[in-house]
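The other protein chains are all here in position, but one chain of the complex has been omitted.
Then we have chain A:
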Amino acid sequence: MVLLQRPHILLLLIGTHQFLQCWIAFGSVNEEGQKQEEFSEELLLKPLPDHKLLAHFHFQSSGPPSTSNGCHHHLFPKAISQLVQKFRIKEMELSFTKGRWNYESWGGFDPLSSSNAKPPGVELWAVFDVPQHHIDASWKNLTHTLSGLFCASINFLESTATYSTPEWSFPPASGNVTYGTLPCEAVCTENLTPWLKLLPCRDKAGIALLLDRPSLYRGFYHSQQLHLTSTGSSSEGIDSGIILEQTLTVVLQPNSEMAIEVHASEKHIQPSWSLSSIFGKQVSGRCVLAKPSSVYLLLDRGLPAANGLTSENFWSNPSFELSANPDRIFLEESSSHSKSLSILYMFQVEKYCESEPFDIGLMWKVPVAWLCQQTPLHASRFLMGSGNERAAIAISLKSTQFTEGFMSANSKDGSCELRVDVFQVVPWYVKVYFHSLRVFVDQQPRAVSDIIEKIHVSPSKDKMSPGVMEVVLKLPCRVNTAALTIEFDKGFLRIDEYLPDANQGFDIPSAIISFPNFHASMVFLEDDSLNKSPLLSKFQEKCPVMSYTEVLLVPLTTPDFSMPYNVITITCTVFALYFGSLLNVLQRRVAEEERFLKAKAAKKTGRLPLLLSKLSAKLRGRRLEPLHSPPSSSSFINSKLVLKVILVAGLAVGWQYFFS
């Protein structure tokens, strides 16, 4: 009941608030003509072949250059605009990811996966519009600011040993990119909440209402991104427009409990789902500030073909049923490299309100199976060797047989070549021997110069900079498998350089494998309304196909951290012995000592020193006596003493034994 009542109040509050804001916004329109701040919210749902569902939230705010308002904004988050102005950022992307993108099942060739599949942990890259020698300072400040803004330890990227500047093999941006990753950063709601704060409606209204934390973090993949692009020429000064894209990609398992109980025969039916069953929430109207506010359902390229869907019958499809009628249906423009086309159903959230919330469900009637379009080569990376001394990194590329048609289309001139770019950053304590780079194509060792067209290497400097390797491979199109191996030595670290959980091992960040010959884009017919949708216009852009490899864990030799005490003690003992004997040798005068001994034998000294010297002589001389002298009086007393002690102890033992 409480749940039902709360949205009412919230919506009322938001409604009044937003009415005011809208009014102000209209004011700005009047002043500046068509230049105004815009916000859009979109959600894309896509069923995946392995019974999972991909949900992609896309929020875009754009702040046009505004000279009149100074540094004030209506919709655009002030924190971001200040960030851009302060550090002169041309482009920046920050992603927080948990889980792994499964390139084999979820595809890697469509715009969705190539721009939203990210390595685990935090990845940050930025292009600054500052002179070369200021980049490091800007980067340091930027990491600290972002670290505060997103409650994450991005500030660890500050040190020069963690970030690098790829020259040409980092496809999303080119020129002066600064790139850094933190593979072991844990991602949770504390990172999501500040991200949501940048939205004008936060998660109180509109599509963001669906962002229910438990169901989001239960998913198999979770990637939250922030992409900044500043438009306009920056040389003129502060006023440049900024586009802020916030995306959240999650892969969820619809009602997994039911899927277990069904019989093996029904297992092949895709699970049915609805928004309310996945997120536990429904969309009750749009965020009032959002201009396009829509939900899309994307049926992948393979799916309609497997389904018997054609352009004629996709309105009334026999194999599945939608719980809400789509407002529009788009068909992909036929392109050269795929026979089947994807279908996009659009739902406009504007139509729905509090009393009639938006909920879309998909119910499958017959089992369908399809495969997502994969990258030309499937890349995986692993460690070879054992022991604490040396090992090797291997990147293995395997043909997915998926893009053969595409490749043959490319190879009209006979010399068909597949270009693959590899970008690999290794931390300094992994001392890579670049000369040991070896290339195998189809299980045959090949000369490096035959396959590698271009290579750029910057060796690591201890505690200063990581090693960077950028390679362009030219592989024959018919390649089945290819592998790159490179050997490395495991370095030794100082005790204060170890991370808190040093015995776990150290991470080598993901390598980026990109295919510059291939571009993933999805162009839909009926462009008239599509221009308004930032998500779909982003799909239409040609984005390079790339994939990230796994993060590797290198076990390094670790000292026994629990024994600093022992180490200190041993070191101190050694030092004491050394310096003690050294001083003894330096101080000692043998002749003087002999003279002193003689003098002592000649005349008696005082009583107390005599007693002391006697005692010390007894203590020290005891060992020597059995060597060459008959038992003297002192040793006799000694044995007596020992006898007495033994007697007393025996008595005590007997007494104890007798009385117990």
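We take it that a contact is a pair of C-beta atoms (placed from the backbone, for glycine too) under 8 Å apart; a residue touches a chain by one contact, two chains touch by 3 or more; residues count from 1.
The definition used in the following text is that contacts and distances are computed from a predicted model.
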Handout entry: Choices "Electron transfer flavoprotein subunit beta", "BRCA1 associated ATM activator 1", "DNA polymerase delta subunit 4" or "Glycosylphosphatidylinositol anchor attachment 1 protein" - which one is the UniProt name of the chain not shown
Key = "Glycosylphosphatidylinositol anchor attachment 1 protein"
Handout entry: Options A:46, A:74 or A:100, residue touching the unrepresented chain
Key = A:100
Problem - Full-complex contact with the absent chain, from A:343, A:394 or A:420 - result: A:394
Handout entry: Candidate in contact with the missing chain, chosen from A:280, A:367, A:564 or A:580
Key = A:367
Fill in the blank from the handout: Omitted-chain footprint on chain A covers residues 49-50, 98-100, 102, 104-105, 120-121, 183-184, 218, 220, 256, 260, 264, 267-268, 367, 369, 371, 380, 382-388, 394, 396, 398, 438, 440, 443-445, 481, 483, 485, 501-505, 507, 550-553, 555, 558, 590, 593-594, 597-598, 601, 620-621, 623-624, 626-628, 653, 656-657, 660
